[in-house]
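Before I ask anything, let me first share the structure, which is written out below as structure tokens.
Only one protein chain is missing; all other protein chains are in place.
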Amino acid sequence: MKTIQVGIIGAGRIGKIHADNLMKLANVEVKSIADLFADEDLNDWAAARGILNVTKNNLEVIQDPEIDAVFICSITDTHVPLIMEAAKAGKHIFCEKPVSMDITQTMQAVEAARINGVKLQIGFNRRFDHNFKRIESGVKAGEIGNPHIIKITSRDPNPPPESYIKSSGGIFMDMAIHDFDMARFICGSDVEEVYARGAVLIDPIFGKYEDVDTALITLTFANGALGIIDNSRQAVYGYDQRVEVFGSKGNMAANNDYPNTVEISTKDSVYRDKPLHFFLERYNAAYMEETSLFIQAIREDNQVAVDGNDAIQAELIALAAKLSIKLGKPVKLSEALGLAEGG
Amino acid sequence: MKTIQVGIIGAGRIGKIHADNLMKLANVEVKSIADLFADEDLNDWAAARGILNVTKNNLEVIQDPEIDAVFICSITDTHVPLIMEAAKAGKHIFCEKPVSMDITQTMQAVEAARINGVKLQIGFNRRFDHNFKRIESGVKAGEIGNPHIIKITSRDPNPPPESYIKSSGGIFMDMAIHDFDMARFICGSDVEEVYARGAVLIDPIFGKYEDVDTALITLTFANGALGIIDNSRQAVYGYDQRVEVFGSKGNMAANNDYPNTVEISTKDSVYRDKPLHFFLERYNAAYMEETSLFIQAIREDNQVAVDGNDAIQAELIALAAKLSIKLGKPVKLSEALGLAEGG
Amino acid sequence: MKTIQVGIIGAGRIGKIHADNLMKLANVEVKSIADLFADEDLNDWAAARGILNVTKNNLEVIQDPEIDAVFICSITDTHVPLIMEAAKAGKHIFCEKPVSMDITQTMQAVEAARINGVKLQIGFNRRFDHNFKRIESGVKAGEIGNPHIIKITSRDPNPPPESYIKSSGGIFMDMAIHDFDMARFICGSDVEEVYARGAVLIDPIFGKYEDVDTALITLTFANGALGIIDNSRQAVYGYDQRVEVFGSKGNMAANNDYPNTVEISTKDSVYRDKPLHFFLERYNAAYMEETSLFIQAIREDNQVAVDGNDAIQAELIALAAKLSIKLGKPVKLSEALGLAEGG
Partner (left out) sequence: MKTIQVGIIGAGRIGKIHADNLMKLANVEVKSIADLFADEDLNDWAAARGILNVTKNNLEVIQDPEIDAVFICSITDTHVPLIMEAAKAGKHIFCEKPVSMDITQTMQAVEAARINGVKLQIGFNRRFDHNFKRIESGVKAGEIGNPHIIKITSRDPNPPPESYIKSSGGIFMDMAIHDFDMARFICGSDVEEVYARGAVLIDPIFGKYEDVDTALITLTFANGALGIIDNSRQAVYGYDQRVEVFGSKGNMAANNDYPNTVEISTKDSVYRDKPLHFFLERYNAAYMEETSLFIQAIREDNQVAVDGNDAIQAELIALAAKLSIKLGKPVKLSEALGLAEGG
């Protein structure tokens, strides 16, 4: 079996996770890693793993004729130009979410991949979580009939630092975008209208950047179902990631994952340890699986598991949510798109 | 201790439950029961319980000088005139929800009780449910800090018959009104704005009466918290009644009640029996407690547990929800009130 | 329907529970209550309930020609003579467990009831618990095939006072006897052999009376199944009452009952309130049901739900367990009986 050579662009936490996961796959090699701030530490990190090339130059990776695929894990505003370059160079592309803050640019990037005949997979890793996959396959198999109400709870354990908030694109584009993709995934239908309500209840810093730290988002799906997402930037008990689908024949609900099943009864209460702390613990296996499926799609020339349209749809919902907060009323995805294209 | 004499008006299912619960209390007597359709069966039912008077004439009960309190359990459009009469006659009043479909009339009825110095308790029985009481007292005690997000799931096992749907006042006034009261109860704050989204997914009959069978209602509370209620007229697995409050220091979630704790593992799955089927099973003890507290409030001349303002607030939310669906945008309670008073 | 007149013998906690439950039943009257230590308080208690006769003389109750049935709730060593008297007087008998500490006397009492054609029901109230009934009916219906392993956990929240320990008959006759009956009930088979292991781990006072406070009892059933019971006199988290049956087609496990379903997540843990505290809370409904079924058995001349043989079998197991501890080896029920009869 031919070895697939991969280059990583962006050596932050998530770029390193992808690199480590790629190296667990048979006949896959991480040849290069590019990072604008590549330093001695990164050299050591790469050396310990046998990654030969460390560079500050993204193009060096993209234009390497030996490289088959690139993982774009750099900051968001570099994604579109990198996708364009990589597509032109004929590389398959795995890109972290969101593709961009500008939906028209996202569309151009997706189009570039299509035209150049390269695969483009988006990093919506939660689709590969054992719990949510079970829900999705159950819904698809009709285990609970037609979906009527989709409920997603998605809360982070801690708010990010101010530096991150500033350039995050806001709670919808940065955090809830995973939930927007999840909503479409488990409902099996596109979203048509969005109503978002937000509040600054955790830290006034969010208000400073016209962002919110707490949000409720109501979704109307093309198949008639309704959806509700609740987000918070700070759940003191850890990462709260639950999904529920109510349908004509029943209800499916995924609870959180816990580090163990132990229940302790004392004179005060019956307790257990808190849920898995954050995304690295909770979605560890999901990250592995998305990477494995991307490689498999390349090798077998299959469709990728999460494609460019999935990026576009999730970004459109985020855009509509942002608009909804601003206008204080529900916003159709078509309106949001019209405004974006007209803007 | 003086015996309190009670008269029941309306001998439907709920009137009979109240009668039976009253008879379990020490020093309380159900003297009379009035029902427009009183018949041989009702006579037998009353005789078996030692209830002396059965009548078709509500006023006979209200004007009986020996009677201290009346339970108004007749159809909704009789509530307001009965409250007015009972208040004038100096009787304490327990009234089923909603007080009326017309908020200005509800306000008049509440005012009549106030002026005449009689107690008026509203039948929001769910406040006395063991699970929801635990949530409310935990929130009040600061167990999870300040509330940020209130979530209520409230789904019936079966849709009512067409005859009921027709005159029900719609899902918000008939069914969700319990959830509106619950939202205020557990959040400890009034609601300011409502956005409702509905769908007809279970039976087109609901559409015929400009009603919906599935609904999501977003609430904004005066204290800054956000709320979300999801309703369905048909959960095939039974009565789904869950509440969750997320706050600055944690999360409290009440699951459904089950007939037993038995878990059965077989070659196919690990299963348990379905939740308690409907309100009679689930809220059995809650009905008893609301009645007991009403009698206690009379005896000790205390404030009632659920007062006229609670009725007004819940009805206002229902009104705003109805308007929100019609207008396709969020509606403030003040707007809803203005429209109602102007109309 | 004819009113059944009942007399209560023994006005302790359990006698009063039975009295109150009897009064909730239609066409049942508690006419008399006898207690050696009847005093002003008992008079008041009876007066508040409309119980006409309070006496220190048990025979007055037993020999009252108007009385149909007696509830024997006095101390254990009075049970057998009272059963003999009541049987002679033609009264139906409900007797608390154990019938006696002496198996041959228990047998005589059971025989007396049989000969005189009166019903004798034993107070093994746990058979009527919602969870355990579900297990028993599931096992009987073949939901998990043939039972292979029966597991019972039965732990009290607090050890009794020394005065009680002294005359309790020991952990097996006093406390585990409920579990012995439960084992037969859910397995649907008699016990043939017993091996018991005990320890004094909670309070040395138990050792002073040649008793233990912690015990494991292995049972061998006639149908080939094996059973294990674990007992403790002190579970600091409350009343621990669980049952599990493992069979050829699956497993059924009943967990504890809780005062509510609320789960609270904080920065420290995910917790819930402790289980229902003790037998009054946990078996409240079960007490009601056993009483109701006893009255029904009288009225319809049916077999009682728990008969004299059930008392004999449970006492025999207790006897064998006691012997097993003493001898340090397993003991057959037939041996235990032989020794008792020979003694």
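For reference, chains read A, B and C in written order, and residue numbers begin at 1 within each chain.
Here is the rule we use: contacts are C-beta pairs under 8 Å (C-beta built on N, C-alpha and C of every residue); 3 or more make two chains touch, one makes a residue touch a chain.
Quick caveat: nothing in here was measured; it's all calculated off a predicted structure.
Undergrad: In the full complex, which of A:D257, A:D307 or A:E335 touches the chain missing from this view?
TA: Touching the chain that is not displayed is residue A:D257.
Undergrad: Among B:G123, B:G198, B:P275 or B:P330, which residue is in contact with the omitted chain in the full complex?
TA: B:P275
Undergrad: Which one, C:Q5, C:N116 or C:N251, makes contact with the chain that was left out?
TA: The missing chain is touched by C:N251.
Undergrad: Footprint of the hidden chain on chain B, which residues?
TA: Against the missing chain, chain B presents residues 235-238, 240, 258, 265-275.
Undergrad: What residues on chain A make contact with the chain left out of this view?
TA: Against the left-out chain, chain A lists 26, 48, 130-131, 133-135, 138, 143-144, 249-257, 259-267, 273.
Undergrad: On chain C, what residues meet the omitted chain?
TA: Residues 146, 148-149, 151, 153, 155, 195, 197, 199, 201-202, 214-216, 218, 220, 224-228, 230, 232, 234-237, 240, 246, 248-251, 328-330 of chain C touch the chain that is not shown.
One rule holds for everything that comes next: only the chains that are shown with their structure count from here on.
Undergrad: Any idea what the CA-fit rotation angle from chain B to chain C is, to the nearest 5 degrees?
TA: 180
Undergrad: Specify, for the interface formed by the sequence copies chain A and chain B, whether it is same or different in terms of residue numbers shared by both sides, with half as the dividing line.
TA: Over half shared, hence same.
Undergrad: From the mean C-alpha coordinate of chain A to that of chain C, what's the distance rounded to whole Å?
TA: Centre-to-centre distance between chain A and chain C: 59 Å.
Undergrad: Could you give the separation in Å between the centres of chain B and chain C, each centre being the mean of its C-alpha atoms?
TA: Here chain B and chain C have centroids separated by 41 Å.
Undergrad: From the mean C-alpha coordinate of chain A to that of chain B, what's the distance rounded to whole Å?
TA: Measuring from centre to centre gives 42 Å for this pair.
Undergrad: Using the touch rule from the top of the page, what residues of chain B touch 2 or more other chains?
TA: Within chain B, the residues that touch at least two other chains are 249-251.
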